[in-house]
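The complex is shown incomplete by one protein chain, all other protein chains being positioned as in the whole.
The block that comes next holds subunit A.
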Amino acid sequence: MLEFFTQYPIAGAVIALGSLSLVFGAILGFAAIRFKVEGDPVVEQLDALLPQTQCGQCGYPGCRPYAQAIANGDAINKCPPGGQATINAIADLLDVEAPTLDAEHGEESEVKKVAYIREDECIGCTKCIQACPVDAILGAAKQMHTVIIDECTGCDLCVEPCPVDCIDMVPVAATVEHWKWDTPAASGAPAMELIATDKDPAPDTKPPSQSDRGEAA
């Protein structure tokens, strides 16, 4: 065997390489089957970025179908509930230029809204229940319905079917629990890129705060 290889080095090399390729081919083949990724991972990622309001404003019956459509090459700027943030995130994921929101599909709402049923006017027709994509409306035929606010995505789909127009989209009240600090730029702080000579000296202020504090100490 060894003799054969020393005698015919080229043949030996060919055999060695051939057997190596066979071994690696087998490993790769096994890995391809064993670690096969089910479904399209891009669709999953896109779906995770979409706001899951299931409102259908994009023209697809829900967020996942739209994710599928994006994966198939549809425009990424059709999601008003997600707004520019979602468009940017999707553009980031797909490594494309982020377009602005397509106004044809609606405008980005500044405040989050939820549906609210004026309960004394509700006639119990269950039409809104059938329209709700996330089962956030509770009720039965000829019984008053109500919205589970925590589950409502604010998709608007229940407003139109209501025969007595007793559903309003009300902005979600800001609560102390959900409050967050504003970023300094947003809270009206002076522009950042000042240089020292630009400083507008405050009326009766002695220079920096540190020395001031030192004095107070």
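Before moving on, here are some points about what is shown:
Basically, contacts are C-beta pairs under 8 Å (C-beta built on N, C-alpha and C of every residue); 3 or more make two chains touch, one makes a residue touch a chain; residues count from 1.
By definition in this document, contacts and distances are computed from a predicted model.
One chain of the complex is hidden; its UniProt record names it "Ion-translocating oxidoreductase complex subunit C", one of "Tripartite tricarboxylate transporter TctB family protein", "Polysulfide reductase NrfD", "Nitrile hydratase subunit alpha" or "Ion-translocating oxidoreductase complex subunit C".
Note that of A:Asp40, A:Glu104, A:Glu121 or A:Glu151, the residue touching the chain absent from this view is A:Glu151.
Between the chain not shown and the residues A:Asp40, A:Asp165 or A:Asp182, the one that touches is A:Asp182. Seen across the whole complex, the unshown chain contacts subunit A at 47, 50-54, 62-64, 133-136, 150-151, 153, 174-176, 178-187, 189-190, 192-196, 198-200, 202, 204-206, 208-210, 212-217.
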